[in-house]
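Mind looking over this structure? Questions follow.
One chain of protein is taken out of this complex; the other chains stay put.
Right, chain A next:
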Amino acid sequence: MNATPIPATDATPVAPPARPAAVDRTAASGRSHSARPVAVLVGSAVALLVVVAASLALGVRTIDPGEVWQALVAPDLADPDQAVVVQLRIPRTVIGLAAGLALGLAGTLIQGVTRNPIADPGLLGINAGASLAVVLCISLLGVTAPLGFIWFAFAGATVAAATVFAIGGARPVRLALVGAALTALLTPLIALVLLRDTEAFNQYRFWAVGSLTGRDLSTVAALWPFLAVGVVLAAVLAHRFNLLALGDDVAAALGQRVGVTRGAAGIALVLLCGTAVALAGPIALVGLVVPHAARRLVGSDYRWITALAVLLGPIMLLSADVIGRLVVPNSELEAGVVAAFLGAPMLIAIARSRRVAGL
């Protein structure tokens, strides 16, 4: 139990120190050490724009790109095509952006704090907490609209995350284990309610798949302050994770207040995970894959990883949503399912790569 849970992999040291690696590369190539990350960031920003455009332009209903543009600049809601863009596609795109951003950042923070490569909102008990709250609100209060779930989901997620941090404390292994134990406690409770209340199960099962539809922009309007605080905290903390990756003792010896970092990261996590699950339901794998993909693309410097996660999260979630609209004729697959089918092969590819992450 006291041994580090992450064994060293073939060629990679367990905790690659960010700066020296970058310096080596500079010395070898003679280029500025930030050239590659900058290029990756620019490329990802372009990719995000493309995905957003696709999310606005593509769907079950074929709409002329000119109409889409018209709907964006001067919407005419009497036109059914433009109404679809304004009332359906814009909201789900914005929700996808916000939820993807929250998931990507949350995953990055969780892996930074726990130093466990499989830590994500699903494993830390956060999704389970949100799910239980939603189940109880359906079963006990008779709430039926996804809009009515958001505060329950948010509250459930925050309570679960706070519990995990309160019991798990500062030690990474323990934190991950406490999260898994909490999931093990809450998941059966959810099943218990669902087995006894068919009506609640009927409502819950559609929320539990994870989707960007059936919500409108008022959810984003209600939740953006939490998202904003989470993002700012994550941005401020990013550089601290570089030292934390070397181990608590080293970080402390180098003058970092480890407890403060973990506490602040915990607050950011709670806000981001709560926002994500309230917006889109429990979406699997985005929070897990994004930090690994980012690490693979820009190396081990958490400042770059965090910046990239902000872009990769929305790219992944929105792509999943767009693909879900196109794969089944005249119907849709929920973003949560498609994200899982996108994420699993990506995770396998990352796991098989030579530079599989040591955290």
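Basically, a contact is a pair of C-beta atoms (placed from the backbone, for glycine too) under 8 Å apart; a residue touches a chain by one contact, two chains touch by 3 or more; residues count from 1.
Throughout what follows, contacts and distances are computed from a predicted model.
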What is the missing chain called in its UniProt entry, if the choices are "YlzJ-like protein", "Outer membrane lipoprotein carrier protein LolA", "Iron chelate uptake ABC transporter family permease subunit" or "Extracellular solute-binding protein"?
"Iron chelate uptake ABC transporter family permease subunit"
Based on the whole complex, identify which of A:Ala47, A:Ala155 or A:Val337 touches the chain you can't see.
A:Val337
Filtering A:Ala47, A:Leu147, A:Ala162 or A:Ala181 for touch with the omitted chain leaves A:Ala181
Which residue among A:Ala47, A:Val86 or A:Val173 touches the omitted chain?
A:Val173
Which residues does chain A use to touch the chain missing from this display?
1-3, 5-10, 116-118, 120, 122-123, 167-169, 171, 173-174, 176-178, 180-185, 187-189, 191-192, 194-195, 198, 201-202, 205-206, 208-210, 284-285, 288-289, 292, 333-334, 336-337, 339-341, 343-344, 347-348, 350-352, 356-358
